[in-house]
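Only one structure is covered here, and it is reproduced in the block below.
As you look at this complex, bear in mind that one protein chain is not there, while each of the others sits in place.
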Amino acid sequence: MAIVTLDQVTYRYPHTPQPALRNLSLEVNEGEFVAVIGANGAGKSTLCYTITGFVPHFFRGEMSGEVTVAGLATRQQTLDELMLVAGLVFQNPSNQISGAKFTVYEEIAFGLENLGVPPAEMRPRIDRVMALTGITAFADRSPYALSGGQQQRVALASILVMEPKVLVLDEPTSQLDPIGSREVFETIRAMSKQGMTVIMAEHKLEWVATFADRVIALADGGIILNGPPAEVLTSPLLNEHHIGQTRYTAVARLAQTAQLWPVAKPLPVTLDDAEAGFRTVLGAG
Amino acid sequence: MADQLSLYVDRASPLHRLNPLTKLVLSFSLVLIGFLGPGYWLPTILFVGILIPLSFWGNIGNEFLQRAVRLILPLVLFLFVMQSLFYPGGRTVLVRIWIISLKLESIQFAYLTATRILNMVGAFLLLLLSTHPSTLMTDLTRRGLPPALTYILVSTLQIIPQMRNKANTIIDAQRSRGLETQGSVWARIGALFPLVGPLVFGSLVDVEERAIAIEARAFKAKRVKTSLREVPDSTLQRQVRWGLGLLTLVLIGIGLWR
Partner (left out) sequence: MSFSERLKEDFSTMTLVLIPVAIAINVVIGQIVSLLKLPVYLDSIGTVLVGVLAGPWAGALTGTLSNIVWGLTIDPNAFPWFPVAFFIGLTAGICARYGLFKTWWKVVITGIIIAFVAAIISAFINVWLYGGITASGSSFLTAYLLASGRGVIESVLATNFIFEPIDKVATSLLAWFIIKGLSVRYISRFPRAENV
């Protein structure tokens, strides 16, 4: 059951000659975890904004094609109506602190206050989401007094508490250290396991390989690959479009040139695949 | 470096528990009566007879007096000197030094202005020391203050310390190079640009993402916003507020009529 549909979407930012998305069509099913990869400027962020309605409502510009999220047509709805069904988390943790509240607890409540949720209903929702993201201990702290990873989890919690049907993340860990990244990824994975539809633009291909059900590769505003991680992440097209590969794939490719890995054998994308593959290939017990 | 821009002192007191609007009405009443009400000694009476006792009732007496003195003293001294010396309505000369003469009426006028300002600053100081900004904002928003304004006020309170911290790093860097006091005017300005520039541009560029972030929290929703915290109010306080308003009008009337 498709919960997000893009149909022949072309979009051009104002004052920009080239379109950022060209005739892009995409379907995401409910509960899927879709990763979006691509070089810088390929259109990942624009895609995230388009699914959540910031394109066209915030950015204006020229758009053709239709986008539907949880039954709502994004071009016809207002942005705040769309925020009920789609949540957006992006790269910079401190830019996502609203500044309107003095404590983390109230910061998370901010979205609920804007949506007119009754106070009695707010507290259990906030408590639940804080437990989920592991930030219960920060409830009374100022959001400004947290580390990047902690702030990003607050941002995530603030969006999750609004109970969107689709969670869109634009490179949520690119400004975090490894520990912060892990914390954020684990939380997102937990949400996905609970049935949340997740669409995540990401550079860290190892994580993509581990978490995603499906991977979409973008180049020049269009989709060049669309399939399971093992298939997409090993495609030669990635190199052509400067997208890179997982380190496990890289090692196996090296092993291929050294005649250690058969050319016909599928390349690994995760640690487990690599381990199993090399065990077989090297004939170790 | 303070990471919050707020005068609030957290104590348990009846003053703290009062509804913020009550305190706000009180402050405005005191200010208006002080400036427009009848009587030469009125501002003094208001400050000594109402503000100071209230501050002690609120367990913030010491802080109140300290802050009031620190805030007001320079201004008052300056005012005193200026008006005593230059207020042209004076006639009774008390002292004459060279071409400057100290006149009685000037001193009287200076005292009145000084106590009026002391009264005004004290009234708002009382409010700010005993009311947490978010409590004040929540209550005012509930009563109809546009959420946009609330957002601007609270966000300003939080962003200033952030930027000042970053700027202090810049100032320290300047100091360690001795550029603050040495170097020509142009050298000082020139060394500043590459440091202040990124700060200014960085914070401006962030505006776009931060706008997206608050829209992602449905800030522009047309619904009636609710509030997590409840700020208590009472009928008695409502009556007191109306009473204060009425009293203010009466006293201003008397003052203007005189």
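So that you can tell them apart, the chains are marked A and B in the order they are listed, and the count of residues begins at 1 in each.
Quick note on the criterion: a residue touches a chain if its C-beta (ideal position, glycine included) is under 8 Å from a C-beta of that chain, and two chains touch if they have at least 3 such contacts.
Since we're looking at a predicted model, the values are computed, not measured.
K.L.:
For the chain left off this view, which of B:F47, B:F64 or B:F109 is in contact with it?
P.N.:
Touching the chain that is not displayed is residue B:F109.
K.L.:
Any idea which of B:V48, B:L145 or B:L192 touches the chain not displayed?
P.N.:
Final answer for the missing-chain contact: B:L192.
K.L.:
Which residue, A:P14, A:G71 or A:G283, contacts the hidden chain when the whole complex is considered?
P.N.:
A:P14
K.L.:
For the chain that got dropped from the picture, name the residues of chain B it touches.
P.N.:
Residues in contact with the chain left out: 5, 7, 71-72, 74-75, 78-79, 82-83, 86-89, 109, 113, 121, 148, 151-153, 155-156, 159-160, 162-164, 167, 170-171, 174, 180-181, 185, 188-189, 192, 196, 199-201, 203-208, 210-211, 214-215, 219-220.
K.L.:
Across the whole complex, list the residues on chain A that are touched by the chain not included here.
P.N.:
Against the missing chain, chain A presents residues 13-16, 99.
One rule holds for everything that comes next: only the chains that are shown with their structure count from here on.
K.L.:
Taking each chain's centre as its mean C-alpha position, how far apart are chain A and chain B in Å?
P.N.:
Comparing mean C-alpha positions, chain B is 45 Å from chain A.
K.L.:
Within their complex, state which residues of chain B touch chain A.
P.N.:
3-4, 133-134, 150-151, 154-155, 158-159, 162, 206, 209-230
K.L.:
Using the touch definition from the top, list the residues of chain A that touch chain B in their complex.
P.N.:
The touching residues are 52, 54, 58, 79-80, 83-84, 87-88, 90, 92, 95-102, 105-106, 109-119, 122-123, 142, 144-145, 155, 158-159, 162.
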